[in-house]
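Shown here: the complex without one of its protein chains, the others still in place.
In this document, chain identifiers A, B and C correspond to the written order of the chains, with residue numbering beginning at 1 in each.
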Amino acid sequence: MTTPIIDAEAVTVTKSRSGWAHRLTLPTRQECVLLGLLIGTLLLAGRLSPDFLTSRSQLELSTHVWELALLAIPMTLIILTAGIDLSVGSTMALCAVVFGIAVHAGLPPLVAALLSLLVGGGAGALNGIFVAKLRVHPLIVTLATLAAYRGIAEGISLGRPFSGFSDSFTFLGQGSILGFPVPGIVFLIVLAVAAVMIGGTPLGLSLSAIGFNETAARYSGLAVARIKLLLYTSSGLAAGMAALLFVARRNTAKADIGTGMELDVITAVVLGGTSIFGGRGRLFGTVLGVLLIHEVREFVSWQWNRDELNLVVVGTLLILSVLADSLLSPKKR
Amino acid sequence: MNDSATEATSSAGGTPNRAVSTVLHRLASQREYAVLALLIGTLGVVGAFNPSFLSGGNLRDMLVQDAPIVIAACGLTFVVLLGEIDISIGSSMGLLATALGLLCSPSHSALPVWIAVALTLLLGTSIGFLNGLMVTFGRMPSIIVTLGMLTVLSGVNLLLMNGKWITDLPQGLRYLGVGTLLHVPICLWAAAAAVICAVLLARETPLGRRIYAAGSNPDAARMAGLSVWKLKLFAFTLTGFLTAVATIVSVPRLSVIESGVGQGFELLVVTCVVVGGASISGGRGSVIGSALAALLLGLVRPMLIFLRLGVSATYWERAIEGAFILLAVLADHLARRTRKEPHR
Amino acid sequence: TRPPTGSASGSNSGGSVQISSGAGRRVKICLLPKKKGLAYFSSCNDGAEQAAKELGDVDLIYDGPSDGAPEKAASLIETWTLKGVDAIAVSPNDPGVLAPAMKAARAKGVNVLTWDADGQPDSRAFFVNQATSQQIGAALVDTMAKDLGGAQPSGKVAIVTATLTAANQNEWIAAMKEELKKYPQIELVTIKPCNEDQSVAFQVTQDLMKTYPDLRGVFGISSVSFPGAAEAVKQAGKTGQVLVTGLSTPNNMKPYVMDGTVKSVVLWNTQDLGYLTIYAAEAIATGKLKAGATTFTAGRLGAKKVQGDNILLGDILIFTKDNIGKYDF
Partner (left out) sequence: MGENGAGKSTLIKCLSGSVQHDGGTVEVDALCLPKGNIAAAEAAGIVALHQESTAFPHLGAIDNIFIGRELRRAPGLLDRPRMRREAQLLMERLGERIDVDRPLEDLSLAQRQMVGIARALSRRSRLLILDEPTASLSARETQTLFRILRQLQAEGVALLYISHRLEEVYALADRVTVLRDGRLVGTHAIADLGRDALVRMMVGRELLDQEESERGTADGEIMLEVRGLSRQGEFADITFSVRAGEIVGLAGLVGAGRTEVAAAIFGIERAEEGTVHVQGKPLSQGAVRASIASGVALVPEDRQHEGLILPLSVADNLLLSVINSLTRFGFRSRRKERASVEKSMRALSVKAAGPGVAVNTLSGGNQQKVSLGKWLATEPRILLLDEPTRGVDVGAKAEVYRLIRSLASEGMATLLISSDLPEVLALSDRILVMREGRLAGELSRSEATEEKILAFALPDGGDSRMETGRSAIPHDGNAAI
């Protein structure tokens, strides 16, 4: 450029607000809605039943949510790329059963756990190959593997449960370190890794780019297929980890675990503000979504003892929060 | 989605060679044919092993079992054609079954059967309409709306039923499920009517063509003066109505209305529609394809029994079902790749 | 409509007597079914509510997973434990999955007992035993054998179960296979799941009859698969030719018993079961029933035998054409 017209305003803005960085820290509208609902729920809970809000109760009850929370992390990233993984619950069952069979065949728990993670990763990678390489719509692929993986779990286990795992293994699900449940620590580690990957490495921007416009992402030289393969594989891995946590917590591995888990996970992620069309979404929102679903569910159970009510409340919450976001949003679709 | 190959042949007006290539082109391009081939192949293989699989009685029983899926799929196809989805039909069916039972069982409302049926149809239609309203006026993604409704409706159903199953269904209602007309079960009449109407709607009415158009290119549809929101509202409402029809002709086949009616039905129907060739992003799909896919997937369970594979095969049932879906998709993918078409 | 097994139906005076020991303190008892929404458990809850009303000092909570997921049942046990309830009566859908939660509850001083189905022995104090898996399995097979008739009952039979992973059903099936050894002429051809879907049970039974034209009997061993299987037999016009038996509340099966599709229905008095469970839970929570006791008085049911840690409800009932009209639950 010989005579660049320097846009003074643009440059100053860059310096004062450091551009893209500020986007990462402010809560989005949907997240504000969720925070409001969460605080509302907790206030109501505090009034109606103070025992519910004690740290002991909260820590104990938190054990119900870690697997869901863990699965929500890769699901957020997948939905961010405009994909979906319906097979997570079934993959969990498959991994659990593989672990159970391996332990009962005499393998040490550690080896069995690795084997189970391997199977989880493999199952995820198979989804990934269909989605990324063969370019079949992820909904169709994972709808098929939703049936297939659970079918394989049922087939290799013949429906039998496996239990009686060693204490050193069940510590993974039942133990706590400094009063904090071990599964929670696992979740926090995974969350931290994911957050660093998203916020700190080029991956985050790549995911949004793919979700908004896959063609342009490919033109930009992003390794779209490889990233997708990575995502679906990590979703399978997370399902394997969730399966291990579950088995350790309940001391039983069986082909029926994680039934319906996929819809719970998707509900939490979407509630957290991740756009089902891809591009928009944050782990922070997902954490809020998971937290809100968890607190609402536990509180409804605690206070009203009606499981059916939970369904009505969670479904209504999902619809209303997304509706609120849509009505508050100025742009027309 | 297109007219039959014969029409194409006549209209192409070119050399026979060109007509043949047109037909072949269509064969390769449409998922229906992959599904149909798989369907016939499976029927043939299992029939060779156990001829009673192909007996009239068994074919009829399988059709009867598939009827509610086919009926609901007729509606869902239009929703998917518009690039939307409805996964609330499972819970919706459960709630409609409970409502139907409560309305006409002598120990509850004891209304005349036809009034109960009419009210159930109305309820189903309203649920679909509500879904449509939330998608169009609420400007929410349909997968979220209907995921929410899936949960809400199942909760409402359980609260309504309150743990008491409905066992005293009046004979008039049972007739809808077990009765026959000219030796053909009522639910088959209903399914046939639904398919014929849906095919006519899709191919022979302006409404149907507009649904294809709006799904194919919504912006262009708006420019052509179509109200895309009206079409969506219609498709969701139709799905709600047809879910009610499916409920009415399938639930009274059994003597008890319990709390689990319709569970997992939504995934089954969605699977059928996408396996039948509908594109998730809209514009592509056909009623016939969805119906054929329903028949194909309906083969898996009976097949395993008729093959006398024994107890252990039972445990692989779901795996085989999943493999069938993948197979149908893969077959289509291969056909598509030879034509370098984008994925669906 | 008093169930005939309910002896001493008028003796609800026991409630007021027992209150004195509690000195006005209310006893919180949670009743956990395998799956909320099943008519079977609702009718158990009817009995439980009756008992709670009679006892007067009982706050009864009836809740459970509406999808029957054992994992959610375990979560509920943990929630209740945190709330500090006095007793939890568990019908474990999957003893293995529930055991850690039940043990944890016991460790925190909650009285845990099982009812309807037993859990792992160290996960509960007592089992309100209406029938063990062995007894249920044996009763089903014996009933089928009796209905098939003859000195050497023979023929092909099949089982339509709930899901392939249903723990209770799998235990019953194991027991049934054991019992079937007594009848070498009866051949179990296959076991099929209905995925807790009545219409699948219906279809599976239809297909079984077509595949095995000489099929003589079908066991419908869940409350959903039984009516589905019976309806299939009835619609196939094979009433009397293919016998259906299974576990169900009498109300669900009355029409089939009356028309002969089903000769016998195996069950127990569900209302009494719920009733007895609450009485037992209250007694355990208030310290009236301790390990080693041999009898225990449960309101209108009178004295019930305690064998080890099993509180016995009484015999399994077989409902037939002759007696089914007398029951309403």
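A few points about this structure:
The criterion applied here is as follows: contacts are C-beta pairs under 8 Å (C-beta built on N, C-alpha and C of every residue); 3 or more make two chains touch, one makes a residue touch a chain.
Please read all numbers here as calculations on a predicted model, not as lab measurements.
Hidden chain, full complex: it touches shown chains A, B. Across the entire complex, the residue among A:101, A:217, A:269 or A:311 in touch with the chain not shown is A:217. For the chain left out of this panel, the touching residue among B:135, B:153 or B:226 is B:226. Touch with the chain omitted from the figure is made, among A:168, A:201 or A:329, by A:201. Not every partner is drawn; the one left out touches chain A at residues 1-2, 4-7, 9-11, 13-14, 17-23, 196, 200-202, 205-206, 208-209, 212-213, 215-223, 279-280. Although one chain is not shown, part of chain B still touches it, namely residues 1-3, 7-8, 11-14, 22, 25, 200, 203-207, 209-210, 212-213, 215-217, 219-226, 283-284.
Everything below uses one rule, namely that only the chains that are shown with their structure count from here on.
Farthest chain from chain B, judged by C-alpha centroids: C. Per-chain Cα centroids separate chain B from chain C by 37 Å. Averaged Cα coordinates give chain A a centre that lies 31 Å from the centre of chain B. For chain A, the set of residues that touch two or more other chains comprises 154, 158-159, 306-308, 311. Residue positions of chain C touching 2 or more other chains: 36-37, 66, 164. Residues 134, 138-141, 143-145, 147-156, 158-159, 267, 270-271, 274-275, 279-281, 312, 315-323, 325-326, 329-330, 333, 342-344 of chain B touch chain A in their complex.
On the side of chain B, the complex with chain C involves touching residues 50, 52, 55, 57-58, 61, 65, 154-155, 158, 161-165, 167, 178, 250, 253-256, 258-261, 263-264, 301-302, 305-306, 308, 310-311, 314-315, 317. Touching chain B in their complex are the following residues of chain A: 130, 134-137, 139-141, 143-152, 154-155, 157-159, 263, 266-267, 270, 275-277, 306-316, 318-319, 322-323, 326-327, 332-333.
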